[in-house]
Structures are given as structure tokens and as C-alpha cells.
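As you look at this complex, bear in mind that one protein chain is not there, while each of the others sits in place.
Right, chain A next:
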């Protein structure tokens, strides 16, 4: 009954915070939530583009700034909707048997370490690109020796990894 997961499915699972394997009910619910989010996004894009095209004609700078800000706000609300809908459909809980509990705990620890590494690498790269764009610094030099140092990245990376570990542990339910 387990369903083979494509890259897009894995991405949808990541956005909605669905742990473990998908079965047919979970896949159906996940697709329903994503379809709703898509339709809402489509309506927003059509309306916002029309509005900011007209507004931007009169005030170009304000138009660009407002469009970017409204996109960020819209993204926030759509993300909240998706998370709440996934929770309401009981998609975020992962039930594991007592025998598999320790194994599952080790797995989430490894996932959190992966999150930490990804965070440090991505933000180091992002910082290097920003420094290259705004200060014209050498990009390779910035990756190896970041201006702000690795301490701050490691600090926030640890914070994110611990947060993700606790959240995954909270979603896991021990079953007899």
C-alpha cells in the first residue's frame, strides 16, 4: 500500500510537515490541501498583478516595494493555512511501535544534524552572495572566511536543529 514518492511529493511533504510514509488517504489529503493553496495563489497572482501593473504605472518604486511586501505577507498566510489544514487532517502525526521507537528517535536525530549542516552551508553561501553583490567582495574568500565568522552561523544552526528535533519528537507517537 505504500506509495512511491516523487521529488515533488517529497517537497509537498516537507512544506506540510508530513512525517513518514504516505498512504492513499494521506496522499489524497495532501493533494487536496495543495490544490486549495494553488487555487488561492492563482487568484492572488491574477488580482495582485493587475492591481500593481496599474499602480506601478503611476508610482513605479512604490509599486515594486508594495508588490514584494504583499507577496511575503501572502506567502505567510498560505503557509499558515497549509500547516493548519495538514494538522486538522491528522497528517502531521507519526505513529511508531514501541520496538521501533528508539530507531525512529535516532532517525530524527540524524535528520536534525542534516538540517544543521544545510542551514550552515546555505546561509554561508547566501551571505557570501550578498557580500559579493553589495560590497563586491570575493565570493570564494567569503565562503571560506565569512565576515561575520562561523560562530553566529553555528549558533543559529544549532538553534534551528534543536527546534526541528523537538518538533519532530513532539509529532511522534508511541503505539503498542
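Just so it is clear, a contact is a pair of C-beta atoms (placed from the backbone, for glycine too) under 8 Å apart; a residue touches a chain by one contact, two chains touch by 3 or more; residues count from 1.
Here, contacts and distances are computed from a predicted model.
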{"item": "Omitted chain (choose from \"Serine/threonine protein kinase\", \"Fe-S cluster assembly ATPase SufC\", \"C-type cytochrome biogenesis protein CcsB\" or \"Transcriptional regulator\") - UniProt protein name", "value": "\"Transcriptional regulator\""}
{"item": "Contact residue for the chain not shown (choose from A:84, A:122, A:140 or A:175)", "value": "A:175"}
{"item": "Contacting the left-out chain in the complete assembly, out of A:10, A:32 or A:93", "value": "A:93"}
{"item": "Candidate in contact with the missing chain, chosen from A:11, A:25 or A:38", "value": "A:25"}
{"item": "For chain A, the residues touching the chain missing from this view", "value": "1-2, 20-21, 23-26, 90, 93, 95, 97, 175-176"}
